[in-house]
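Here's a structure for you.
Every protein chain of the complex appears in place save one, which is left out.
Moving on, here comes chain A:
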Amino acid sequence: MGLDADGAGAHPAAAAVARLAGADLVSGTRLARTVRQAEHAGLTFVSFTDALLPAVAGSPASARLESVTRAAFVSRTTTAIGLVPQVPTTYPEPFHVAAQLASLDIAASGRAGWLAAVTRDAATADAYGRTVVGDVSREARDVVQVVRDLWDSWEDDAVIRDVPTGRYIDRDRVHHVDFVGETFSVKGPLITPRPPQGQLVVLASDGDVRPALGRPGAPEAGGAERLVDVTLVGGSGVGTARGNATAAREHSPLAGVDLEVVLDAGGRTGADRLAVLDASTPAGVRSPWDTRALRYVGDAAGLVALLTELATPGPDGRRPVDGVRLLPAVLDVDLPVLARDVLPALRAARLVAAPRAGATLRESLGLPRPANRYETRVLADAPSA
């Protein structure tokens, strides 16, 4: 069970309705408090939705800080919860992205993930001073691939500190990745050693990072190479969401549902709150709150029932949905209800478990720590006969 912890909440009018001043909206104090609440509530991870450009051009209420920086800031104020910044694959430099995320994983002792997202608007291309990327899927595939290559470019035990020979690293365990994609190439290796999880958990919205056919030389023999660990799907109802999740598991080990929530709170119904939020949505907002995500508006008990239904095994005995990422309309209003009334009920029903302090995000999600694709030691140690 994850939660998006961006700004004042997921609804575009969240900041305005919560009357959060710009400085509070982005302050480190508020950020740390929100993520600590999420950790205490027993959530598995928080994501940090992000975009280079504001929701509303020119509006100070669209203030937002860069996501990896936010995640890093809370890495040492928390001990159990996963930290998943959204970082686009379309315009940022893949080498920087790989180093930043590896560094986040080190600071967070293995609790980092990456929500890899594509950017479709031309305005972002203008902000970078680049021409619009036409095939964002292909670019996403190349970028996720090279970032994963770079995370493996140091083997786990590359730092040997061998005093007799004076060698700090074993250069045979640090590799050029020599990646050549369609629009860019990267020599490698990364400047940062392999992160604690080996590979961060990569999340992506359904359709953003399409599976590629096996590259020549890819470590997986044939078939589709695993680029995404967790696919986030939407759906107009529980049935479609479950169907989308089942389909997504064809190409990623886990599938979760994005679920927007507007809960009854403070003596007002979720429906009333949503009406006020919708009516307060500023003019010129880049993406209004009618996304492809599943949506729940109502009381806590109803949300518990919905989540239980999502998690109920199908005829094959397997859960169709591995998890849910909650997108609360207004964090300061919805998170307390989630913490008090929703998560305890799910824990009691053994539908979710709070992450253990010190566990990696992979461990919390039941994902294995991957072997390094460049691992040479096994071969070197094998008897030559």
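Of note:
Operating definition for what follows: a contact is a pair of C-beta atoms (placed from the backbone, for glycine too) under 8 Å apart; a residue touches a chain by one contact, two chains touch by 3 or more; residues count from 1.
The criterion applied here is as follows: contacts and distances are computed from a predicted model.
Selecting from "ABC transporter permease", "Insulinase family protein", "Spore gernimation protein" or "FMN-dependent oxidoreductase (Nitrilotriacetate monooxygenase family)", the unshown chain of this assembly corresponds to "FMN-dependent oxidoreductase (Nitrilotriacetate monooxygenase family)" (UniProt protein name). In the complete complex, the residue from A:45, A:154 or A:296 that touches the missing chain is A:154.
Here the missing chain is touched by one residue of A:72, A:117 or A:140, and it is A:72.
Residue in contact with the omitted chain (choice from A:132, A:169, A:305 or A:354): A:169.
Taking the complete complex into account, residues 15-16, 21-24, 26-28, 31-32, 52-54, 57-66, 68-70, 72-77, 91-96, 99-100, 102-104, 106-109, 123, 126-129, 154, 158-159, 161, 163, 165-171, 174, 183-189, 191-193 of chain A touch the chain not shown.
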